[in-house]
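As you look at this complex, bear in mind that one protein chain is not there, while each of the others sits in place.
This part shows chain A:
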């Protein structure tokens, strides 16, 4: 209840940034939008033998998934908090930094998710795409749980990236490289099934498809109950690994924190 009230208070502060958030959202639309254009065009001469409703629903969902499931706090963590010292105000309060950052980040996702739903409705009307969703309520609930886990995974991953700034002075290049790798491996450019088979195999061994590709596929209804359950289990495992790693790395890094400029 107390944590919930903290969430609500944070939401107010972030609602102040709704215009800026809308601009970010529109920028993030660009990539899925281009891909959507490409796939609807090639639907006319369907040679690949893929179910195009699935593909176009996938890209439409990417509009939503890319903006709601992917956390983006690593730059703030590295530059504002660690390098410029804003971490001080979190460390002084009797509540974990991880939680406070989460409470702040999550609202951007909710806000952008709202824009995402509007965008999906508009786009699916323009392109005359009939959306293919999972219809069974049990599957839907499990798919949504998978989305929540995906966001937690992405958030913890970005926290981990951010706190590398305890050791590194220059983080920007690393973040950009990590972003490209993530986008490919999580299925943001091309659905995992269309990747070269060796790359698909590599991707499956990493946590990245569990951040976007699997939860979205679950929403479309690509999995059996067993498949869905194993995805949830693997997501939970990765989350555990990420969180423990975060705790360890943070514990080591915080000893190097110098609270510069504060």
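A few remarks follow.
In this section, a contact is a pair of C-beta atoms (placed from the backbone, for glycine too) under 8 Å apart; a residue touches a chain by one contact, two chains touch by 3 or more; residues count from 1.
Note that in this section contacts and distances are computed from a predicted model.
When the listed names "Cbb3-type cytochrome c oxidase subunit I", "ABC transporter", "Xanthine dehydrogenase family protein molybdopterin-binding subunit" or "Nitrate reductase" are checked against UniProt, the chain not shown comes out as "ABC transporter". Of the candidate positions A:26, A:95 or A:244, contact with the unshown chain belongs to A:95. Along chain A, the points of touch with the absent chain fall at residues 2, 5-6, 9-10, 12-13, 16, 88-89, 91-95, 254-259, 262.
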